[in-house]
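Input: a single structure, listed below in structure tokens.
Heads up, one of the protein chains got dropped from this complex, but the rest are sitting where they should.
We call the chains A, B and C, going by the order they appear; numbering starts again at 1 in every chain.
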Amino acid sequence: MSDFNIGLIGSGRIGQVHAGSIADTKGANLAWICDPFIEGAEKLAAEFGGTVTIEPEEVFTAGNVDVIVVASPTPTHLDMIDRAIDAGIHVLCEKPIDLDIAKVEKLRDKANAANVHIAIGFNRRFDPQFESIKDRVTAGDVGKLEQLVILSRDPGPAPRAYIAVSGGIFRDMTIHDFDMARNFVPDIVDVFAGGANVFSDDIKAENDFDSVNVVLRGRGGELITIVNSRHCSYGYDQRLEAFGDKGSLWADNVTATTVKHSSAAHTEAAEPLIDNFLVRYAVSYRRELALFLDGIRDGKNYNPTFDDGRAALILADAATESARTGKVVSVDGTL
Amino acid sequence: MSDFNIGLIGSGRIGQVHAGSIADTKGANLAWICDPFIEGAEKLAAEFGGTVTIEPEEVFTAGNVDVIVVASPTPTHLDMIDRAIDAGIHVLCEKPIDLDIAKVEKLRDKANAANVHIAIGFNRRFDPQFESIKDRVTAGDVGKLEQLVILSRDPGPAPRAYIAVSGGIFRDMTIHDFDMARNFVPDIVDVFAGGANVFSDDIKAENDFDSVNVVLRGRGGELITIVNSRHCSYGYDQRLEAFGDKGSLWADNVTATTVKHSSAAHTEAAEPLIDNFLVRYAVSYRRELALFLDGIRDGKNYNPTFDDGRAALILADAATESARTGKVVSVDGTL
Amino acid sequence: MSDFNIGLIGSGRIGQVHAGSIADTKGANLAWICDPFIEGAEKLAAEFGGTVTIEPEEVFTAGNVDVIVVASPTPTHLDMIDRAIDAGIHVLCEKPIDLDIAKVEKLRDKANAANVHIAIGFNRRFDPQFESIKDRVTAGDVGKLEQLVILSRDPGPAPRAYIAVSGGIFRDMTIHDFDMARNFVPDIVDVFAGGANVFSDDIKAENDFDSVNVVLRGRGGELITIVNSRHCSYGYDQRLEAFGDKGSLWADNVTATTVKHSSAAHTEAAEPLIDNFLVRYAVSYRRELALFLDGIRDGKNYNPTFDDGRAALILADAATESARTGKVVSVDGTL
Partner (left out) sequence: MSDFNIGLIGSGRIGQVHAGSIADTKGANLAWICDPFIEGAEKLAAEFGGTVTIEPEEVFTAGNVDVIVVASPTPTHLDMIDRAIDAGIHVLCEKPIDLDIAKVEKLRDKANAANVHIAIGFNRRFDPQFESIKDRVTAGDVGKLEQLVILSRDPGPAPRAYIAVSGGIFRDMTIHDFDMARNFVPDIVDVFAGGANVFSDDIKAENDFDSVNVVLRGRGGELITIVNSRHCSYGYDQRLEAFGDKGSLWADNVTATTVKHSSAAHTEAAEPLIDNFLVRYAVSYRRELALFLDGIRDGKNYNPTFDDGRAALILADAATESARTGKVVSVDGTL
């Protein structure tokens, strides 16, 4: 089978990750890089190849593009998906689909009826740790799943300018955890969220929380806890537990090596955690792309779908409302 | 200094633990054991000494009793404390003070004005793991405390008859975690609780939950998460994390030894957890008593007070209401 | 059954440990404390009870002594055992039996024919970690035992004066590891030892090693490695692995709690190790005594015997010779 020609929309931080994944993936060819900031596209092309343009339309009409990877700013996501459908090009789009659920609903029927593969970039599903737990839960290693605990803390907060347009912590950061929750318990019925401002005046000034706790309930009574912080002194803290009637699976943090240090001050100390999500999740980004291409080959979609992206946004909206009203918000249609 | 003569009220499971603690504690002398089920008292006296009686009054009026340890059923607790105050005898009473906050309020002023030491048996404060974390948080090892995560699962549910009179999971089981939360963040202002029935028809039939998640918020914005289950296949799961701006302290479960086993099936497997709270917390029960006696000697109260017992019950009541209404319940007066 | 009256010979550091064990052990009564340094005996008696004397004979002839615990200096050990045999008193003697194998051989037949129980204080056999591994090896958890790795490092070297009369590192320190080796593989046939002087001028001046490596071979081909150092910056390092064809059991070090600390500097750091052998092995000293008394009650000897003490000394002598000659030394009669 010939290679997939890929058009990459966006050459920023995430765009660079995807360019690296494409370069590392057999059967993937970086054909186009599109960014209105053309210097970014050119720099990436110099490293990984591909033709550059400032105009997405050029990519969609080039005629030789099989797959679009959307890594441009969130407000452009829906439009890119829409155009990809029209152009008959498969599309892997970064999260979130959009910050406005109403716009998502408008495209929903078209997206679900499309003849192309549409995937949303919840790459953490493909992290070897979390994927292993998912597989083992499916295989029955914990029996019936009853509780899920997700600890997820960023090394440090994004700049205030980013926070201002992020849609809030639930839509920007927790949305990964909402998708992870649905990865294990697709059908969520209740959302409760509590937020706090404990360290960042900038985030407070943007009327956003720097720390949140979320409790979700699945239709089968599964209780899911999410603990988030926008900062973490010891790195990028990403842990998960799946608890069932027959046992528990626990994913510890990932360090660069297994080396432990003992001294007069402490024993068995591991190295600081990887504090960069691009490094921490480098493998999952690569697996995300590889599985997306495999899915196209196999005629199946192995990745989170448009509806998965929509469901995560519904949960984020519910959490935003819950944190504001202090009430549980019931949701419908996350399945 | 001469020994403290101790009168033990109740010779059931917890009474036996306290009898063992008294026997192991220098300066403590088990003088009386009182139980309407006299065979229980006699059996305990045969092992640990002490005079038996079915009548508490005999203990209160004996004239040689310095300390009462109350391990009788919950409905008797307030009355025992009340009588101990009147008799001028120090009292260490098992949790909860009562299931009815109104009755607790009635005794509150008298209890706080009493000339005797009154302590409530939240022994987990004295577990070496949790106490070490508390000390290190106080010493600044995690900086400013921002989040607390409490994972607490019982090995298996109590019998249905016990559940029926327990006051519900929040007042019976989670109350330990409410006190632990207040051990780190005394002043709680918001309570949210979500409950589920995922494994026990008996508990459901009693209109109680078998699994709960609680989110508390402290006045300083601290977010506290409690994850409870009434069962746990791998033993008595008791973990805690204190997270702050400078780091995290995490208490793992306790196993009998440090031995790890590797085989074709797995590597580095620890032994099953201790599945019995009396064994798991044996040390904390002993330290609870020793500190109570130290406090009497020093004229200070190192143990959770009557008001701590009241505050935990207020949180349990708030959680019960929250789980019923799906709303955050604000509380006042847990400080 | 009435209590065992115990005569303790020696009130130094180890004597104090045994006094504590006696006080903590049901059915054990500290009847006598004997030390030529009478103030030491008196201080111990003030804390734990017992009659003091400077004259061992008084203890042997008191008529009410059931058990002698020998914690006096090594040169007195054989004589104390000899006298205990003559007096018909059971004897638990600290290691080593003696520094001179010839003297040990002289008493051997009498000791083995004695009507009293004789035990040598290799308390580590009763450490919960190592005992658990022994039990599990016996139960088949690693299949056929093939290799044993013993890592054993002291927190810091003894004073030079002690080193001078210690008999050398193999007879003084490694002897514990020789007994541990024989606990798993009783019949050792070959001994190789390599020593080095890497940090202590004092030890070098005494013509002793500060660091050693020993390789033992059992009759069944089992290979045993011992790694020793007279110092360890992070505490008292005591680890052991039993490796067989079906798996491995590994005993990690013991810390006071399970708490792990993460910060910008490191993650999951455990506390420093316990750096005092009396604290690290407090439980094993207690279990050693309890089992010795159980053995007397049951008419069996559950502790290391006179011949075990002799065998460990034979291995220490062989190691001393091997380190001097650079040759493997074959031994006979460690079984």
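Following the convention adopted for this analysis, a contact is a pair of C-beta atoms (placed from the backbone, for glycine too) under 8 Å apart; a residue touches a chain by one contact, two chains touch by 3 or more.
On a predicted model such as this, the values are computed, not experimentally measured, just so you know.
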{"item": "Selected from C:N29, C:T51, C:N197 or C:T305 as touching the chain missing from the view", "value": "C:N197"}
{"item": "Contact partner of the left-out chain, one of A:R13, A:K246 or A:R324", "value": "A:K246"}
{"item": "Contact partner of the left-out chain, one of B:S152, B:N253, B:N303 or B:T334", "value": "B:N253"}
{"item": "In chain A, positions touching the absent partner", "value": "128-129, 132-133, 136, 141-142, 246-254, 256-264, 268, 271"}
{"item": "Residues of chain B (touch criterion as defined above) contacting the omitted chain", "value": "233-235, 253, 255, 261-273"}
{"item": "Interface residues of chain C (partner: the chain not displayed)", "value": "143-144, 146-147, 149, 151, 153, 190, 192, 194, 196-199, 211-213, 215, 217, 220-223, 225, 227, 229, 231-234, 237, 241, 243, 245-248, 326-328"}
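In the analysis below, only the chains that are shown with their structure count from here on.
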{"item": "Graph class of chain-chain contacts, one of line, ring, star, complete, other", "value": "complete"}
{"item": "Chain centroid nearest the full-protein CA centroid", "value": "B"}
{"item": "Euclidean distance of C-alpha centroids - chain B vs chain C, Å", "value": "40"}
{"item": "Of all residues in chain B, the ones touching two or more other chains", "value": "246-248"}
